[in-house]
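The structure under discussion appears below in the form of structure tokens.
Excluded from the complex is one protein chain; the other protein chains are retained at their positions.
Here is chain A:
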Amino acid sequence: MKKQKLLSDRISIPITIALIISFTMSCGKSFLDKKPDSALVIPQSLDDFQALLDNYRYFVQNVSPSLNQTAADDLLISDAGLKALQAHERDSYIWSKDLQMFSVDWDYPYRQVFYCNIVLDGIETIDVSDQNRKMYNAVKGMALFLRAQAFFALSQTFCEPFIPSGNNESLGVPLPNTSDVTKRFDRGTVAEVYDQIVSDLTQAVELLPEKTVYLSRPSKIAANALLSRAYLSMGLYEEAGAAANDALNKYSTLIDYNALNMSSTRAFPLALSAGNAEMIYYSSLILNTFSSSAQTGVAPELYSQYEVSDLRKSAFFINKGIGILNYRGSYSGDAYLFCGLATDELYLIRAESFARKGNIAAAMQDLNTLLVKRYKTGTYVARTAPSAQEALAIILTERRKELIGRGIRWSDLRRLNREPQFSVTLKKTVDGKEISLPPNDLRYVFPIPLSELAYHDIPQNPR
């Protein structure tokens, strides 16, 4: 008896241990399935994908390349201001051949493409039903729209312009279409880049909802508007006009600048929280020292083109008493420069399209519809043009005046420089010396950042 008790004592502990081991082994699977960080998710649901596309840093703020704005001729900086700029901004401004590209202008659009591809790859695993079809389409359409927007921004900075009559076989930019980061894409051709943009946007038009609650989420109207902007940059004026028309048919509100409160620091409200009646879709330029410097102001040659009763003179510019007219007219309502989509741009695109087709009346009507909202009530004299050519010239002048600070000028210069009557040699005065940029110069294409070239064997843009 005693011996038996002893024996049971002796074996009880090993049995306990064996039990512990078998217990841990049997529950091991689920025990090890616990997430190490509760905050982490594997994006799988439509809500997750929507949340990725609502990312504040990459999509809501929606930052687009801005060095081309620095290089353009609408805004100029004083010599003192120029000295305080970072090298890449200064070299962009003075069209230096030695410009080393600041990589953000390249990285941000590709970061956006990466997010879009994660959504586009992931959404394929979701079963579409009647319950979720609406959201499914909205999310997929949004990803396509955002990807097209990023590719478009890249094309305006890093590719030669599209030539409607050409074969467009000059170097494009990589067009990743997968979330697999181990894949590399070569530069392809300019034709392929625009094919992709148009194809993504055409699909987005089908998928996106008619209306969205947030200005940072695109609607069908926004997709048409972006398509219109893309066609315009390609010189496909017929298509640009048609897309603008599609958008304007659904939404054509313009702000009457007479209603603005010019005495407040900014004439326009904070768009993302308070809204902006003209705005179709919110996007902004990467904030850089050039655009935020107190030493940066509108080019005098451009400012002189605004007439006395033009309300934009005070809505857009402010004189802080140092002889520089700082730009303050961003539709964002804050320091970010708005570069998204708005009805004013659509009127101008449609007007240009009409003018190029020879429909002077329609062209001038669109222009006048817009401009009457920009002048003090009762002072606006409707513009007329004796010829289509003159109509076009007026529209292009008004286009530059209206769309200042929107990151559009560079695209327009690239496009219009192909037409001898509109081509210009840009001139700036730096430290008392005049510098110039002839039309169609190689420097209209920015160099690809070295951080890309170091790890990716693709050709650099000549400069």
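By our rule, contacts are C-beta pairs under 8 Å (C-beta built on N, C-alpha and C of every residue); 3 or more make two chains touch, one makes a residue touch a chain; residues count from 1.
In the analysis below, contacts and distances are computed from a predicted model.
S.K.: Quick one: the chain not pictured, UniProt calls it what, "Malonyl-S-ACP:biotin-protein carboxyltransferase MADD", "TonB-linked outer membrane protein, SusC/RagA family", "ABC transporter ATP-binding protein" or "Sarcosine oxidase subunit delta"?
M.R.: This omitted chain is identified in its UniProt record as "TonB-linked outer membrane protein, SusC/RagA family".
S.K.: Where the complex has a chain not shown, which of A:127, A:180, A:210 or A:434 is the residue touching it?
M.R.: A:180
S.K.: Which of A:79, A:206, A:238 or A:256 sits in contact with the chain that's absent?
M.R.: Answering carefully, the residue with contact to the hidden chain is A:79.
S.K.: In the complete complex, which positions of chain A touch the hidden chain?
M.R.: Considering the whole complex, chain A reaches the absent chain at 9-11, 13-14, 16-17, 20-21, 24-25, 28-29, 31-43, 48, 51-52, 54-57, 60-61, 78-81, 83-84, 86-87, 98, 100, 103, 106-107, 110-111, 113-115, 117-118, 122, 173-174, 176, 179-185, 214-216, 265-266, 270, 272-273, 293-295, 320, 322, 324, 326, 328, 334-335, 449-452, 454-456.
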